[in-house]
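Below, a portion of the complex is reproduced, with chain positions unchanged.
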Amino acid sequence: MAKVTFNEELCKGCQLCTTVCPKNIVIMDTKRINSKGYHPATVVEMDKCIGCAFCARICPDVVIEVER
Amino acid sequence: MTKVFERPKALTDKPFHYCPGCTHGIIHCLVAEVIDELGIREKTIGVAPVGCAVFAYEYFNCDMHEAAHGRAPAVATGIKRVHPDNVVFTYQGDGDLASIGIAEIVHAANRGEKITTIFVNNAIYGMTGGQMAPTSLLGQVTTTSPYGRNPDTEGHPIRVSEMLATVEGAAFIERVSVHDIKNINKAKRAIKKAFQVQLEGKGFAMVEVLSTCPTNWGMTPVESLKWIEENMIPYYPLGIKKEVD
Amino acid sequence: MAKVLMKGNEAIAEAAIQAGCRYFFGYPITPQNEIPAYMAKMLPKVGGCFIQAESEISAINMVYGAAGAGARVMTSSSSPGISLKQEGISYIVGAELPCLIVNIVRGGPGLGGIQPAQSDYFQAVKGGGHGDYHMVVLAPASIQEMVDLVMDGFDIADRYRNPVMVLGDGMLGQMMEPVEFKERDIVLPEKPWATTGNKDGEPRRIINSLFIDAQALEDHVHKLYRKYDEMKKNETRVECYNCENAEIIIVAYGTTARIAKNVIQMAAKEGINLGLIRPITLWPFPDDTIDRWAEADHTKAFLTLEMSMGQMVEDVRLSVNGKKPVYFYGRTGGMVPTPRAVLEEIKKIREVM
Amino acid sequence: MAQEIIISGFGGQGVMSMGQLLTYAGMLDGKNVSWLPSYGPEMRGGTANCSVILADDMIGSPIVTEATALIAMNLPSLEKFEQALVPRGLLIVNSSLVNKKAKRDDIDAYYVPANEIADQLGNFRVANMVMLGAYLEKTQAVSLDSVMKSLREVLGPSKEHLIPINQKALERGAQLVTSIHQRV
């Protein structure tokens, strides 16, 4: 049981987080756009998250918090 | 549930101004985590460069000094000599450290100045819009090497870590990368070590971090990580270049 | 305290130490080498730190760091070395840090020579670095005054959080005169802005000269200029010598002011009444004083005497503002004017007057 | 009247320290004093010289351009500075190294074989003190007392033992110019 939280307003849509998730559950939310003009990253199927924090670790904008 | 990853205390709340996917942000985060883990935030004084990280003084949640371009090691020397019990670090780009500031880093290292240097090598001048750095790879196209870096006229990329490893005062020098999780973790260990070396008074410590500049490399952030792996690391071998007990 | 016989350069160093300066960063250059040598010898004895930096640029940036860290700190050099420090000086001003910078001027331009000169006046006073800024520039004319001004200089620097420059020359640096180190209460001011480590709950301390927003930078420069107005009001120093009935007033500082006094004595013997206005602060410039004497009826003309091709003379002209003629006599490149030659010049002026 | 002295010779002949000693003594005598060395690359092997002023009034420029006295320890010094003496100025020449005479005849010139005398005294380094003794005898510019005090100060406790020979040298120089009047 793990949880990731995105501070979406900080996200710059760089996609780095999407490349490291072992569960492939981090994706870009192309439907939304934050106030900086970027599509933010988000997690689908949160229940698959193992809380490895890889996504957070690689995020250059410290967008992601991970709990486990 | 406990937090396994959260914003380090040694970072302020200020959002980074870096371009999307620029790994300066990752490196900031690593430095801040190390400061937190070592419990030295209250005695750390950071020196910001001139380069994309010029606003580092807004991000690191400790006392900060914004240096002139290339002179961070001299500024850090001034601070460290006044406060020998504090922890002083510089954060510098490759233009800042390897080009205009090469004299300052060589001599800080040679004096065995007890400071820690985080050297962000992204093979280009980010802030000024993509000029050639001394670390730009052969053939790399930049605004000032529009036909690709040519070794006959511009020389080969300089391996600063290997060069500084030759001076006696350097106590710890390692090159790391942040292009994947494994390497990010290694980078963190190296940075921690570089601060510990200072705390133990052993001498000068530097970590060279291979980093991206998606904007001026003209690549996506994801492609940029790959470019580090495929192009930079073969020329800039990772690992410890010097370690003194 | 009893008088001691000391070289100007050594007196500067000793004065700095007595003023509480514990950090010196410098690079060798003639004719000021006795300053770093003295510091290298004495600072370790008083718990201070001397570093011979790898260059003048490193030296000024070590000063930048140490000043930001709250130290009373100093550097010294001579003309080419001071040119190299211009970027750093501009930064120190921009970041509002106190420090003392000594220039023992030699002949230029370029490598030039190593004999005394005053040809760095413009650089010191108008700003050799980039941007709008000023420094208080102190111009001693004797070893005793060097000592006193060095001590005052540190205080002025701290008071305004701005670098202060002492402008000497090779003659003042190399000569010996008796000097007295008056006892002073050295109270180093609190520096709540200095980088010392950020205690939890307190605001961080940031030393910085970057203001990326133009309006913010203008506001910052205006803040600096409010300090400069204060300096003008409080720190201007000048000596007037024999001006009361002077027909011609010599304006000169430092070494040439000494020569001017010889000239005045020689002239008096020939029945010529000369005066001397000696700016002790070159910035702020004593324009009011000069203006006042320009208003006086007995003053027929001014002669600016410099070891340069004519630099301070512009400030004299600005002060006189057309009220009286302002003449210039100068030697340069390390040549020191002889009193006799100056007197001859004055006689010529009297003829055309 | 102010004494304005030029002391000149090869580097190593003790020209600078001779000037400093004189200046120090002047200070002890309560005079205004200044000492100014020539400096520069010509110090390397070439000639070295210094200006000393001893005055009751304020001292303006410390450079001596119109000297009341010249102490010339070698030939180049004599050639360079002879013309800087005022009329009736005092010239003291180290005749051990200088085999020429002064050209001017409006000055008081003395020829002192300082090296020989120093050698006789057993220490070639005190030739400068012989010259200084001659100068002091002729001018009484400062008291011998102050000179000895200054010497003690300058030499320091570790060289205390050199005081007697220095004093002897001063005396021999003084004697010489009173006995052999080599006025031109």
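Points worth noting:
Per-chain numbering from 1; labels A, B, C and D assigned in written order.
We take it that a residue touches a chain if its C-beta (ideal position, glycine included) is under 8 Å from a C-beta of that chain, and two chains touch if they have at least 3 such contacts.
Remember, predicted model here, so these are calculated numbers, not experimental data.
Displayed chains are single representatives of each kind; full-complex composition is A x2, B x2, C x2, D x2.
Following the convention adopted for this analysis, only the chains that are shown with their structure count from here on.
Chain A and chain C have Cα centroids separated by 59 Å. Computed from the mean C-alpha positions, the centre of chain B lies at a distance of 39 Å from the centre of chain C.
Looking at chain D, one finds that none of its residues touch two or more other chains. Taken residue by residue, chain A touches two or more other chains at no position, since every residue touches fewer. The residues of chain B lying in touch with chain C in their complex are 41-45, 47, 54-55, 57, 61-68, 71, 74-83, 86, 103-104, 106-107, 111.
Of all the residues in chain D, the ones that touch chain C in their complex are 20, 23-24, 27, 33-37, 39-41, 57-63, 65-66.
The touching residues of chain B, when paired with chain A in their complex, are 1-7, 11, 15-16, 18-26, 29, 180-181, 184-185, 214, 220-222, 225.
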